[in-house]
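What you see is the complex with one protein chain gone and the rest in place.
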Amino acid sequence: MRTDNRTAGQLRPVQITTGCLMTAEGSALIKVGNTHVLCAATIEDTVPPFLRNTGKGWVTAEYSMLPRATAKRTPREVTKGRPSGRTHEIQRLIGRSMRSAVDMSSFGERTLIIDCDVIQADGGTRTASITGAFVAMALAFRQLIEYRALKANPIRDYVAATSVGLVGGIPMLDLCYEEDSQADVDMNVVMTGGGKFVEVQATAEHSAFDDAQMAELTELARTGIAQLVRMQKEIIEG
Amino acid sequence: MRTDNRTAGQLRPVQITTGCLMTAEGSALIKVGNTHVLCAATIEDTVPPFLRNTGKGWVTAEYSMLPRATAKRTPREVTKGRPSGRTHEIQRLIGRSMRSAVDMSSFGERTLIIDCDVIQADGGTRTASITGAFVAMALAFRQLIEYRALKANPIRDYVAATSVGLVGGIPMLDLCYEEDSQADVDMNVVMTGGGKFVEVQATAEHSAFDDAQMAELTELARTGIAQLVRMQKEIIEG
Amino acid sequence: MRTDNRTAGQLRPVQITTGCLMTAEGSALIKVGNTHVLCAATIEDTVPPFLRNTGKGWVTAEYSMLPRATAKRTPREVTKGRPSGRTHEIQRLIGRSMRSAVDMSSFGERTLIIDCDVIQADGGTRTASITGAFVAMALAFRQLIEYRALKANPIRDYVAATSVGLVGGIPMLDLCYEEDSQADVDMNVVMTGGGKFVEVQATAEHSAFDDAQMAELTELARTGIAQLVRMQKEIIEG
Amino acid sequence: MRTDNRTAGQLRPVQITTGCLMTAEGSALIKVGNTHVLCAATIEDTVPPFLRNTGKGWVTAEYSMLPRATAKRTPREVTKGRPSGRTHEIQRLIGRSMRSAVDMSSFGERTLIIDCDVIQADGGTRTASITGAFVAMALAFRQLIEYRALKANPIRDYVAATSVGLVGGIPMLDLCYEEDSQADVDMNVVMTGGGKFVEVQATAEHSAFDDAQMAELTELARTGIAQLVRMQKEIIEG
Amino acid sequence: MRTDNRTAGQLRPVQITTGCLMTAEGSALIKVGNTHVLCAATIEDTVPPFLRNTGKGWVTAEYSMLPRATAKRTPREVTKGRPSGRTHEIQRLIGRSMRSAVDMSSFGERTLIIDCDVIQADGGTRTASITGAFVAMALAFRQLIEYRALKANPIRDYVAATSVGLVGGIPMLDLCYEEDSQADVDMNVVMTGGGKFVEVQATAEHSAFDDAQMAELTELARTGIAQLVRMQKEIIEG
Partner (left out) sequence: MRTDNRTAGQLRPVQITTGCLMTAEGSALIKVGNTHVLCAATIEDTVPPFLRNTGKGWVTAEYSMLPRATAKRTPREVTKGRPSGRTHEIQRLIGRSMRSAVDMSSFGERTLIIDCDVIQADGGTRTASITGAFVAMALAFRQLIEYRALKANPIRDYVAATSVGLVGGIPMLDLCYEEDSQADVDMNVVMTGGGKFVEVQATAEHSAFDDAQMAELTELARTGIAQLVRMQKEIIEG
């Protein structure tokens, strides 16, 4: 039995609230247990230099944690003058995941920026960010279509994410912070609506793992992500 | 009549929700109209170098806006590697205001840090931060007392703040962003529970002002702040 | 009696020397007691991005202290890689004060930058900077007129500043460093030639203050600023 | 057939030269085709703050590319004042991989730093760095044993890495830069001497992938890594 | 004939004013023609880490130009967040020159910092800084002796500096900015009171130079430095 009485294959309670920011093109506050992330999508009419005059757009993400999202206060990154390695790694992952779901040549020379700001952190902030960011992005593109700035939807597939891990030898879905810090293997999985892999990042924290464990963990992730995609669909297609 | 149908002397609707962060020593989400600020108080068992071995504590504040708090996205300050002048100015103001309400020699060599993170901005973010920060601070000290780490309450007085200004020649209370950008004179006032001045920052944006206008504006601020202090009292002493 | 034998309502000896920099468009070395600030005005033929193609100009200021302006050496800000919050706050104040005196649409797409470098500091460096900066600015505009690059003078009014404060319960004009560090209330006032307010920044360092004290302090500031404006007039119109 | 005439399951020619730095505790220049990385291991008698007085050691890595390692010159990161997100991500990966192979409680409160500097880059710099870094680390620990500063070898297992990917639908081993930039799926795999996973990082660059493709790619990586570990063994135990 | 009517072997008018900063341990404002540098010596009771517990002291220097020291305004270095290469080079030169004149083991574990701030620049700012810095340093040590904090004078020899150059093929002493920018060879020479070399930095800006030209230039520097040392002696030994 897990600390919060879940079964090994059970997600934490998930809640996604949209429209929480008055002026953002798309926004979603996602709560996965005690992990709360505010995702805001902005559309700007410029692209990075390497895309100028190509007719293509760009999707990128930024990630940050409020100082008191964590049990022990984390100093702001601006104090050190630079984002940490962890922040860089996470925002690159969110950006790649979003781009995998979008046809870059279908929304003109625009940049969609997704800001993922963690209000409260209890493990799985990067995967919650991806699941929420997708909703914010989808709403932003829908607004562009409603405003007749776009004809077709640039989104090609759903994308959602969760974490899985081996804790005390048992494969578990959607680790909270305490479980994550005890895990032998920690894996973040990003998948499409159809259950194909977009990203797999698996790390042996304490002991290496084999093909069978790998397969078991990815299967567990697939069941969780399927539920998250169903929630995304209800919200977006409603 | 104002854009949101308020009278000149009327505050925007104010809502203060406490306990919104699971692990912070004190927290308050303050909404003043469409301006939303999350205030989190942290108590750390160290003090800045200039206070070591003095037996005194310290209170300080940090302020930041989420990128999409504003109608046009504002790039994160970490991108430039340093807080802007505006951020410095605001967090110094919040810190001074909080310190004015606290007996620094009564809570040991501890630092209370208040993080004010603007989730949504529609004018008056610095004054909303002060009003909310006071609540978060008071709750943090109360927790210290409940945990028997402190005997007496270090807070000596209430502190709250609002903005006033001359808009189209008319003195108005609690300016929203649109009013603020049209104001001839813009004033931020921080007061004690008894209506005495803690800070006055008045700026003639377009035309200089005289003693009579100054008096009229500070009086207007006093009525608004009295209401805010009543709300703080209900929450804290409740 | 004050440390330097002044009465409560007396300014320190003030001396303003112009033309101290060979190549600057305008320059003034202002000495207010032992506070010495070198103010240099530069006119550049560009404007910040937000003013391009508007036909309007801009006035801005930078402020810095030489390391040994203070009794204890202050490390250079470049060592930390960023200006301090105090520096930001002061240079924003000087800039706003200068802009309040100038018609921005009357000198073309030019930027006037005023550098205020504190050679020696004994309290009141920001207000001395404002009083001196105004002289340097006026001389720079006069040079532009003499060189026939401008027809009319963009300056609409005089601007000068001083500090006042409650020290030991007594309202005092033009605080030196020692008085400033003991003050209960510290107020910086910027006024026009006609005695109207441009900026008021009042801070209760130790105890909050009421309307009567506020009025007494601003009146004291008005008498001091009137003398400073007379000195500016003699130098500029002389 | 691949650009350099390799078969799909063939590694590029690999060459590891040790002792190339006169004073480093361990060093290895690894050449994987045209990718050349100089790995230097340093042992310092301190640990990061979180390990002080625990009796445990630490292993960490830094990664950098010389500006002209790439076909188009890459500006030095010091010019921007901060390592890029990519650099952070890579050096964190190398560090984790090395730590997975070492018993942290067996070499005292020391830090082993491995510097991986890419002299020339043609794809697979992070995996070549891992394979080379392991050799440099093993030599450094061996020196510590030879100098009688350690009794037992802290290394518990071999660790090596390679990349695999789907290029034109075909699973290929050890991608060069050109192949990597055309790959649909790109995967970096770090394994132990016994063929268990330490890290898997798989990214769908253009199209998502399924379990079968995942399994095929990891199997291909396993055959490549087995060869790399054989080379490491010959050098270290040889 | 030179622009300012000097002969080729003539220094510009030199003026050194001491005691210009109320609280500095030593201070000197040196004017060499239109080049004006304020030199302030500070003594602190700490040493850099590499000297702790050695009983030795340290002498170091910092150099900066006020923005409007130059005909065209130079942006402050703090704006870019780091001193320029030129600044680094100059302050290292001043520091080495000062250290060459001082017995480091004779004034305890103290650091003497000399701040050289260029108020106005017309060529030769680094050599004027050295000549002025020596005076400020000597006065600071004298104060230490007067206060009985030191018994013997740590200064072993005089040090002064000037520039020489080949301008239009003619060797010239003490170049002003205009001459410096036209020079074929530019040389900064630092010498002891006895005319021995402390530093020689010679640069062929346009055409390489031979032994004879080298000898001619250093001889010219020697005559100029002898005059500067005489001035230093009068001021210090007075």
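Order as written gives the chain letters A, B, C, D and E; numbering starts at 1 within each chain.
As a convention for this text, a residue touches a chain if its C-beta (ideal position, glycine included) is under 8 Å from a C-beta of that chain, and two chains touch if they have at least 3 such contacts.
Quick caveat: nothing in here was measured; it's all calculated off a predicted structure.
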Left-out chain, listing which of the shown chains it touches: D, E
Option touching the unshown chain, where E:56, E:96 or E:142 are the choices: E:96
Per the touch definition above, residue among D:52, D:68 or D:156 touching the missing chain: D:68
Contact with the hidden chain (one of E:51, E:149, E:200 or E:231): E:200
Touch list for chain E against the chain that is not drawn: 81-86, 88-89, 91-92, 96, 100, 157, 191-192, 194, 196-204, 208-211, 214-215, 218
Absent chain, residues of chain D that touch it: 21-24, 27, 34, 38, 40, 42, 44, 62, 64, 66-71, 73, 76-78, 81-83, 113, 115, 117, 119-120, 122
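Just so we're on the same page, only the chains that are shown with their structure count from here on.
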Required minimum of steps from chain A to chain E, each step between chains that touch: 3
Copies chain A and chain B touch via same or different residues, half shared test: same
Selected pair, out of A-B, B-C or A-D, that shares over half of its residue contact pairs with C-E: A-B
Length of the line joining the C-alpha centres of chain B and chain D, rounded to whole Å: 51
Mean-CA-position distance for chain C and chain B (Å): 28
Chain C residues counted as touching two or more neighbouring chains: 81-83
